[in-house]
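Excerpt of the complex: some chains, original placement.
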Amino acid sequence: MDGLTAAETRDLEQRLQKHQMKQFLGLFSNLVDHCFMSCVDDFTSKALSGRETGCVSRCVQKHMALSQRLSERFQEHNAQMSGQAPPGR
Amino acid sequence: MSFLGFGRPQPTSAEKIAAVEAEMKLLTEMHNRLTKACAKKCVPSDYREGDLNKGESVCLDRCAAKFFDVHMKVSELLQQESQQRGPGGGFGFGG
């Protein structure tokens, strides 16, 4: 960014990094909760069944793909928006 | 901060940093909400397959487009409403 000193740029980078870390942890937690709620339903045993383990794997795999695809749409949308007037903020 | 105080033509560095940070937070928050909403709308939660199939992919694209439209629409409606009712009326926390 223009007009920031080296120290300010470092400060900004650290804040964004901290923000990304938090964001990643939040997505991780949401994924665990969602895949747990969707896949685990058998409480006759303490260990995950084969079916549950497989479901969790597919759940994670599908959410990675989904997240990737929606990120692309989101970026296209933002690129389009920044060419126009900012949307109602 | 501006030494001669000429009407503050430029934001300070601290303000610029805060603005970038706030923008980043708004964007990630919207991205997360989009993902949550469209995953619910388009992907069944039985996870019989790990790949996105064609139908799901198309659904996600359309869902994203509609989500952005609803965002814009709600934003417009709130602006109209706040102009009609004036500040203090309507939506929001009545202190």
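Note that the chains are named A and B in the order they appear, and that numbering of residues resets to 1 at the start of each chain.
Just so we're on the same page, contacts are C-beta pairs under 8 Å (C-beta built on N, C-alpha and C of every residue); 3 or more make two chains touch, one makes a residue touch a chain.
Quantities reported herein were computed from a predicted structural model and do not represent experimental measurements.
Chain composition of the whole complex (per this structure file, using the shown labels): A x3, B x3.
The rule is short, and it goes like this: only the chains that are shown with their structure count from here on.
Contacts from subunit B toward subunit A in the complex involve residues 10, 13, 16-17, 20-21, 24-25, 27-28, 30-32, 34-36, 38-39, 43, 45-52, 56-57, 60-61, 64-65, 68, 71-72, 75-76, 79. Interface residues of subunit A, counted against subunit B in their complex, comprise 1, 3-5, 8, 11-12, 15-16, 19, 23, 26-27, 30, 34-35, 38-39, 55, 57-59, 61-63, 65-67, 69-71, 73-74, 77-78, 87-89.
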